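With one protein chain held back, the other chains of the complex are shown just where they sit.
Labels A and B are assigned to the chains in the order they are written; within every chain, residues are numbered from 1.
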Amino acid sequence: MIRIILSRLAQMLMVMAAVTAVAFVIFRYVGDPVLIMAREDATPAEKAALRQQLGLDQPVVVQFGKFVARVATGDLGNSFRNQRPVAGLIAERLPATLELVLVATLLALLLGIPLGVYCALKPEGWLTRLIQTVSLVGISTPTFVTGIVLILVFSVWLKWLPSFGRGDVVRLGWWSTGFLTSSGLRSLVLPSVTLALFQVTLIMRLVRAEMIDVLSSDYIRYARARGLPASYIHRKLALRNALMPVITVTGLQIGALIAFAIVTETVFQWPGMGLLFIQAVSFVDLPVMAAYLLFVGFIFVSINMAVDVIYALVDPRLRTRAA
Amino acid sequence: MSAASVPALAIDKLRVEYPDGAGGVLVAVDDVSLTIAPGEIHAVVGESGAGKTTVANALIGLIERPGRVTGGTMRIGGVILDAATGKGHGLQLGRDIGVIFQDPMTSLNPLFTVESQLTETMRFHLGLGASEARLRALDLLQAVGIPEPERRLKSYPHQLSGGQRQRVVIAAALSCNPRLLVADEPTTALDVSIQAQILALIKDLARTRGLGVMLVTHNMGVVAETADRVTVMVRGKAVEQGLVAEVLRHPRHAYTQGLLAAVPRLDRRLERFAVLSEGVGKAETARRAIAALKPVASRASVEPMLRVDNLVVDYTSRGWLPGSRGRTLRAVDGVSFDVRRGETLGLVGESGCGKTTVASVIAGLVKPTSGQVLLEGRPIAGATATGRTRQASRQALQMIFQDPYASLNPRMRVGAILAEPVLFYRLAATKAEATQDAGLLLEAVGLDRAHADRFPFAFSGGQRQRISIARALGARPRLLICDEPTSSLDVSVQAQILNLLKDLRDATGLTMLLISHDLAVVRQMCDRVAVMQSGRIVEIGETEGVFEAPSHVYTRELLSLIPRIDRIAKGANHG
Partner (left out) sequence: MAMPGLVTAVIGALRIKRVLGWVITLRRASPPLPVLLAGMVAGTLLLLALFAPQVAPSNPLDLASFNLADSEIPPLWAEGGDRRFLLGTDNQGRDMLSAILYGARVSILIGGGSVLVAALIGVSLGLVAGYLGGRTDAVIMRIGDVILSFPTILLALLVAGLARAVFPEAGNPRNVPFVLISAIAIHDWVQYARTVRAATMVERARDYIKAARVIGLPSTRIMFRHILPNVMSPVLVIATINLAGAVLTEATLSFLGVGMPPTYPSLGTLIRIGNEFVFSGIWWIALFPALTLVILVLAVNVIGDWLRDRFNPKLRQRA
C-alpha cells in the first residue's frame, strides 16, 4: 500500500518536473520576454538592464532553479496582456471552472453508470438499442456543437435559459459561487449539460463493456452455478468488479472535463480558467499559458494520485500485496 | 422405494443440439443416459469434442446459446430437472447440485473474501443468518482440509494457493449438502501432488456424505484411481458404460480399446503405441522424404552433444521505484547434466520446478545468471558464449513447443513457415529448392505436399504439431529440444506424435531433450531421465533404473501420486 503510494508519488514528481520544464521553456525561450516587455524604441543598454533585472543573464540551471522557487511560492509572473499577477487571475477564475466541472461530473456519473449497467444486462432490449444509438450520436457530436445547438434552442428560440456568463454570484471569502442565486443556477444549466453530455456517453460505454466482460467471467458463471439469484449476482457481485475501472476513468474524466471546459467556456463566455487560457493563446500571453499549464498539470497529477490510492484501497489484491 | 435406492442422478436419453448457422444442427450430446447412485463416483471420459462437458453444463443450466437441450430427461434424487432453467420442482441449483469448475484461479471472485463467497450460498438457499453461516463455513473448511480455517475465512482468493482455492470451491459446492456434485476436470489445472490430494478428498466426501459425483475428465488415470463407474463418450455418444474395473480391463468397444492402448504406461516400456489410423504407405513415403533431404555435415567431436554446467537462472521482478530491483527468484539453482550423442534425455518435474527455464536457456531464449551451456563443445550460453559461437550452433539445435495452436504464425502459409529456416540457414540455394524442401518435410512428418499452400488454422492440433516438427527438422538439427510436445493434445493424438518422434529419431539419429511433466511419456520415450525439484536435479539415471528403483524420495513420491490405469488393468484385486 505504502509502496504503491510512494511509487505513484515518484511518478507524480516526474510528471510535475516535466510540466515545470515545459512551462519554463515557454517562459524563457518561446518569445523573448525582453523583446515583449521592453518598449519598442528601447536602447540596447536599456534592454541589457532589463535583461539583468529579470535575471536572464544567469546560467540556465540557476534560472530554472529560481523559476521553480518562484512557482513554489505561488509567484507565476505577470500577464503580458494586462500586467496583472497571473496567480491572482487564476484564483479569480478558478471557482467558476470548478463549479462547472463539479456539476458536470456528477451529471455524467449519475447518468452514465446506470445506463451502462442497463445496456449490459439487457443486451437485446429495444431501450438498449436506443440508448446505444443515442450514445453513438453523443460521442460523434463535439462539445461546441452541443453548446451551440442548446443555445439556439433554449436561449434563442425558446428564451428559457441564459446563454452566457455566470449570472449573479455570491462571494464567500475569495471564492465566488453561483450556487446561491437563481440566476447563477439558471446560468449553470446549459454549460454543465453541454460539458457532461460527451462524458455521459463515454462512461456509459465503458461501464457497459466492463460489465459485459465481468458477466462472462468464470467467477460469475460459477456464482450462477451455485444458484445465486440473478439480481444478487448483478448488483452485488458483478457491479463491484465492473466499477473498478470506472474509478480510474472518473479520475481521467475530471481531467478531461477541465480541458473541455475550455471549449464550453468559450461557447458560453463562462468566466473560468479555460476562457482565460484560450484568450492567452490567441494573444500569445505566455505567462498565463505557462501558469495554466502548471496549474492544470498539478490538478491532473493530484487526481491521478488520488485515483491510484482509492484503487489500492478498494482492490484487495493491491491492498494486501504490499502489506 | 427406500431413500438409498433413489439415484442421485438419472439422465435418460439426453440430447443437446447447436444450430450450425446454415440451417443444420450439430448434435453435441446424442441420446446419453447414465445413472449415479448416492455415494458413487461416475466418470464421464472422452477426448476433446466428445461432449462430456456439455453433459455437465446441461445439468447446471449453463449451455451456451444458441445450443439447447432438445430431448431427454434429467432427474436429481428422483425429481425432474427443467433443462431450460436448471430448476425442478423444489430443486435448487447450488443447493441440490454442487459444481466445481476446472480452473480454481478464476472460479472465485477476486474482490470478495472466502467467507463472503462461502456463506452467500448458504444464506440464500438455507436461509441461515450471518453467524450461523459462518460457523458452518468453518466446519466446511475443516472438512475439505484447509489449515487455520479461522484465518482463511478472512482471506481473499489471491492469498490462497491453487490447491487451497480448489478446496474452497469444493467447500462452497458442499455447503448446502447437495445430492450431486458435478466436477468438470477438477484437477486438470493442478500439479500431480495436489491432484492426488483433491481426488482423495472428493472420494472421501462421496463415501462419507453419500454424495453422487459426476466427474468429467479426459484423464484415464484419474478415472482408474477415483471412479466407480465410467461412461466413455465419442462425438456426443456414450459408446461404453460400466464398472471402471470392467471397462478398463476388458474394453468392449473398439474406441475404448484404442484409447486405452494409446495411454502411455507407467509400468513398462513399449516399442510403439498402438495407433488405429496410421497408414502403411505413409510411413514409406516419410522414410523416403527424410532420405531425400540434403544432410548437413556433422561436427566430428568426442564432446557430448550437450553439456549443461552449473546453470543458475534468477528472475528479478521490477522494483517499485524506476530502476530499482525487486525480489529475486531463483528458478534454476546449479543444474549440470550431459546429453550424450544419439540419446534421448527426459527432464521431468512439476510446474515451477525450472525445467522449462533450463530448456529456454539452452535454446537461447533466456540468459543464464551464471554457468554455461556447451553444444558439441562450443559455448552457446553463459559468459563464454559470444554472438558468433551462438550463431554457429543455431542450426544444430532446434526446438518444438507445447501449444500447437500458438507455435505457428497464423498469418503465414505452411510452406513459407517451413521454408523460412531452410532459406535462413542457406540450406537451399533458391526459393524453388526451399519449396521443394518444404514439400519433403511435410511428407517426412506424415502430411501432404499440398498442405504447403494452407494457413495454420486449417489444421488440427496434432497436424500443427507435425508442422512444428517439420519446421525444426528443416534446419537439419542434431539436437532437438521438445518442450512438453504433447501435453495439450488428446491422448490418441499424443500417441501418434510420440510415434512420429520415435521414427524420426530412428531415421536420423537425432539427439533429443524431452521436457515433460508426464512421467509415463518420459518412460516411453527416454533413454535416461533427470528429475527436477525446485530448480535442482534430484536424481538422474537410466530410465528403467529410475522408474523401477527410484533412489530419491521425491521421485518415489511423484511415481506413487500419478493416477495410473495399470493398477486396475493389471488385474489387481479391486472393488
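Assume a contact is a pair of C-beta atoms (placed from the backbone, for glycine too) under 8 Å apart; a residue touches a chain by one contact, two chains touch by 3 or more.
Given the structure is predicted, the values throughout are model-derived calculations rather than measurements.
The chain omitted from view is touched by exactly one of A:V145, A:V170, A:A230 or A:L313, namely A:V145. Checked against the hidden chain, the listed residues A:I5, A:A49 or A:I212 yield one contact partner: A:I212. Screening B:S48, B:S351 or B:N409 for touch with the missing chain picks out B:N409.
Check A:I131, A:V267, A:A291 or A:A312 against the missing chain and you find that the one touching it is A:V267.
Interface residues of chain B facing the missing partner chain: 322, 363-365, 390-391, 394-395, 397-399, 401-403, 406-412, 420-421, 424-425, 468, 471-472, 475.
Contacts to the hidden chain, counted on chain A, fall at residues 11, 14-15, 18, 26, 30-31, 123, 136-137, 139-145, 148-149, 151-152, 155-156, 163, 209, 212-213, 215-216, 255-256, 259-260, 262-263, 266-267, 277-278, 281-282, 284, 286, 289, 293, 296-297, 300-301, 304.
The rule is simple: only the chains that are shown with their structure count from here on.
Between chain A and chain B, the centres computed from C-alpha atoms are 51 Å apart. Across the interface of their complex, chain B is touched by residues 3-4, 6-7, 10, 217-229, 232, 237, 240-241, 244, 315-317, 320-321 of chain A. Residue ranges on chain B touching chain A, taken from their complex, read 60-62, 86, 92-95, 97-99, 101, 103, 106-113, 120-121, 124-125, 156, 158-159, 169, 172-173, 320-322.
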